[in-house]
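Up next, chain A:
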Amino acid sequence: MVKKIFIVIILGFFAVMLLPLAKDFTPFQELSPVAEKYVEDGPEELGSANLVTSVIVTYRGLDTLGEVAVLFIAAAGVGFFLRKEEKGDKTPKRGSSQILQSGTAFLFPLILAFGVYIFLHGHLTPGGGFQGGVVIASGMVLLLLSSASAKINENVLHLVESLSGASYVAIGILGLVLATGFLDNRFLDLGEFGTLLSAGAIPLIYSFIGLKVGAELVGIVNNMQKDQS
Partner candidate 1 sequence: MTTIIIAVLGAIMIAAAVLAIVQKSLLSAVIAAGAISLLASLLYIVLAAPDVAMTEAAIGSGLTTIVFLFALNKIRKEDKHG
Partner candidate 2 sequence: MGFEPIKILYAVISLFIIFNVGMLLNGITRKIGARVGRRHGIRFYQPYIDLVKNYALRSNISHGIMFYLGPVFRLTGGIGVYLFIPVIYGSQYFSNFSFAGDMVLVLYFIFFGTLGMALGAGESGHPYSALGIGRGLAQVTAAEIPLVIAFLGIAVQYQSLSITEIVGMQQGGIMNWTMVTNPLITVVAIIAFLGSMMRSPFDVVLAPQEIPIGPPTEFHSTFLGVLQTNRAIFPMAKTVLFVNLFFGGATNWGILILKAFILYMVSVVVGTVFPRFRVDQSIRWFYKYALILGVIALIATTFMFK
């Protein structure tokens, strides 16, 4: 009890310490200089309508590559962490309800298509590789939940994951070699602003990101539900 009171007290102090962040902070009326540049020149420079996307994929592309790497590490980590131990006994998986199963069969292709749509239109509309990837992953997860027999083909998963990741990096190198810097999207034609096939390599990059993220997230969930004890 004393401990709990103590914790509340120190949290109180902590809150007081952080308070100026809210209190002394006056919201800005202007964009920051960097953001201003992005908004002003971004559409012309990169050809992406969604400015968030241009920031994510190109201006701060290295962050995004890192982000993909983080997910990748997490997937590899979970897989590594929950790897089989020497002793092995398997328990039968319980089946799920009929409704979920039939529903899934109907929904799965739709979800998948939706996911692809999201990441292909990342430079035009909200959303992108990550969101699309997550959507794809949720479809797979639904599949996993619905059917006792459903098993993810890990080889395919790894193949998709590896190749999409490697392609992402390769596109980055192309940017370095063909354009002005690593992850520069402008080695492809920027195309007509606002159309699907525009913004240089952004749709391509987002596609690979989407595939990779999807594969990684599926990998995480798959590892979590797999029996390995």
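Just so it is clear, a contact is a pair of C-beta atoms (placed from the backbone, for glycine too) under 8 Å apart; a residue touches a chain by one contact, two chains touch by 3 or more; residues count from 1.
If you want to know what made the cut, all candidates are chains of the complex that A comes from, given by their letters.
Because the structure is a prediction, the values reported are computed rather than measured.
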Exercise. Pick the candidate touching chain A in this complex: 1 or 2?
Worked result: 1
Seminar exercise, completed: As the complex stands, chain A meets candidate 1 at residues 50, 52-53, 91, 118, 126-128, 130-131, 134-135, 137-138, 141, 217, 220-221, 224-225, 229
